[in-house]
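Not every chain of the complex is shown here; the ones you see sit where they belong.
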Amino acid sequence: MDSDDDISRANRAKRGSPYLNTDQAAAYLKISGRLLRRLRRAGKGPASRHHSRFIQYHIDDLDAWSKAKMSAGAHHDDA
Amino acid sequence: MDSDDDISRANRAKRGSPYLNTDQAAAYLKISGRLLRRLRRAGKGPASRHHSRFIQYHIDDLDAWSKAKMSAGAHHDDA
Amino acid sequence: MDSDDDISRANRAKRGSPYLNTDQAAAYLKISGRLLRRLRRAGKGPASRHHSRFIQYHIDDLDAWSKAKMSAGAHHDDA
């Protein structure tokens, strides 16, 4: 998931976690926890992980999902 | 989108979101929500994302769009 | 475990360790140390190592376990 080395990652892992619970993930995506749970049940939300019985979202998966929902826009227009 | 590590990003994600809704994005760009919606429909605005039925703008995409609209200016003039 | 060269790895090894103890690993996975110990006894947790009598988790093994618990989500949907 990360390209940097295992020691750096372990050092960071001792200070925090890349995982968000459902409500944290929903707040990040600016949608309600209720909608995120609905999307999950429908198989339409971001990838999630069952750490035993706890559902967690990796920050990378939230960003990937959002990116997949992107409409191109007009970065190179000169309107 | 970010080059820094996943834990830092997850920690920040628990405190806030990089996404703005249409009116927030418009205010950031100093244009009206009505104009931003018009640009979106015309495919001429910043990239947007459909988080389920909610349209969001990532701050990076707003900055990128703005930068694409930049005119070179005269930084190296000695007028 | 790393693909880069042995000298780089040794240099990094002099500055830190890729191993987390049980409580550090549990915090990283956002579960309790008690649950992680239970999963370990049940053979259902991440791979662990006995460095003599000390149990350690390699950061790569924690990430691999989490990934194995992933539900696919909908990265490629256009819902």
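Labels for the chains are A, B and C, by order of writing; each one numbers its residues from 1.
Basically, a contact is a pair of C-beta atoms (placed from the backbone, for glycine too) under 8 Å apart; a residue touches a chain by one contact, two chains touch by 3 or more.
Since the structure is predicted, the reported quantities are computational estimates derived from the model, not experimental observations.
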Copy number for the full complex, please, knowing 3 are shown in place. 4
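To be clear about the criterion, only the chains that are shown with their structure count from here on.
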Let me have the rounded angstrom distance from the C-alpha centre of chain B over to the C-alpha centre of chain C, please. 35
Cα centre of chain A to Cα centre of chain C, whole Å, reads 19
Touching two or more other chains - residue numbers and ranges from chain B: 52
Hey, which residues of chain C end up touching chain A in the complex? 1-2, 4, 9, 12-13, 15-20, 24-25, 27-31, 35, 39, 44, 58-60, 62-63, 66-67, 69-77, 79
Sort out for me which residues of chain A touch chain C in the complex. 1, 5-11, 13-14, 16-17, 19, 21, 39-40, 43-52, 54, 56, 58, 61, 64-65, 68
